[in-house]
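Excluded from the complex is one protein chain; the other protein chains are retained at their positions.
Moving on, here comes chain A:
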Amino acid sequence: AMAAGLERPQVVSHAQQALSYTLFDCKWVPRSARLLCLGSAARGSGLLQLYELRGGRLVLLREIEKAKPLKCGTFGATSLQQRYFATGDFGGNLNIWNLEAPEIPVYSVKGHKEIINSIDGVGGLGIGEGAPEIVTGSRDGTVKVWDPRQKDTPVANMEPVQGESKRDCWTVAFGNAYNQEERVVCAGYDNGDIKLFDLKTMSLRWETNIKNGVCSVEFDRKDVNMNKLVATSLEGKFHVFDMRTQHPTKGFASVSEKAQKSTIWQVRHLPQNRDIFMTSGGAGSLHLWKYEYPAQRSKKDSEGAEMGVAGSVSLLQNVTLSTQPISSLDWSPDKKGLCVCGAFDQTVRVLIVTKLNKV
């Protein structure tokens, strides 16, 4: 039994760094062994730190301080040469920074009235087709899509109808960006709503409610015909939706799993294998999952309409790294198995997940 256990992927701790500020997000800089940490300093300002992984240690290369605490960031909408970093902060501002010259942002807009909880980018890094765009979701209940070529106004705005009491948007993700026209945005809210907006037709394509607040949503790949969507929530549950078949009334088929008692803060798919994903939990744990497709992904219902069939999820490995929630997680797009996670114990950890080839 022990031998079988060692055949599974192992999560090896490679390096860690204690920080002197609250860490909200960490991201790998594409095509490098560097990573960005961003968060909120005790004095109420925002901090952005650039680290390099050298010989089992994280070496601080640069520290940038900004007026407002930073909540989230993405490289998703930038080119590989420029590698500009987009951030959302506590004041509702969206900024795009050139890390070589970070004094003045390349693009800046006060996009929301309240904190930007989540940000995603698409169309950059040589992945996918179409214009680079950034989407932000905020506590003010709106989801806005921005094009860095257009100043001040978003190119799409998903907001509550007049008079509707707003609900916090906690997470956003791009998907279905397989050609120049197609693109969707998925948003998760604190009352358990998940909404799928189609940017080509500018309409709401699907919505559902998973009862508990949605902490994180992610498509397994942004740049393909939408395949799978994972949504994680409070109280330890996550749902995997099969996005290939949409039933007219039932929507998308899903399978759900309850991993642990605490909130699942993040889900991130492995860039090199879209059926493997990692979830991070409120109890400081990481779980590595594998999705298995069913024999048939769709079937006909009693009226002859196509409906999807969800597969199954199996746990490959889990490890507890901290006593505090692990709130951010990012896989390196360049080295399979290399990932960074940030926890509320003010520590950023670099991990290596082994044996992913054998899964």
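Everything below uses one rule, namely that a contact is a pair of C-beta atoms (placed from the backbone, for glycine too) under 8 Å apart; a residue touches a chain by one contact, two chains touch by 3 or more; residues count from 1.
The rule is short, and it goes like this: contacts and distances are computed from a predicted model.
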Key: Per UniProt, the name of the complex member that is left out, chosen from "Large ribosomal subunit protein mL45", "GNB1L protein", "YbaK/aminoacyl-tRNA synthetase-associated domain-containing protein" or "Dynein axonemal assembly factor 4"   = "Dynein axonemal assembly factor 4"
Omitted-chain contact residue, chosen from A:P154, A:G251, A:G308 or A:G342 = A:P154
Request  = Sort through A:R244, A:R297 or A:K335 and give me the one touching the missing partner chain.
outcome  = A:K335
Ask   = Which residue from A:T22, A:S79, A:Q260 or A:N318 sits in contact with the chain not drawn here?
value = A:S79
Key: Option from A:L53, A:V109, A:V172 or A:V313 whose C-beta touches the chain left out   = A:L53
Request  = With the missing chain put back, which residues of chain A would touch it? List them for me.
outcome  = 2, 6, 10, 12, 14, 31-33, 53-56, 79, 81, 130-132, 145, 147, 149-150, 153-161, 164-167, 180-181, 189-193, 195, 197, 199, 202-204, 207, 209, 211-213, 234-235, 334-335, 337-338, 352, 354
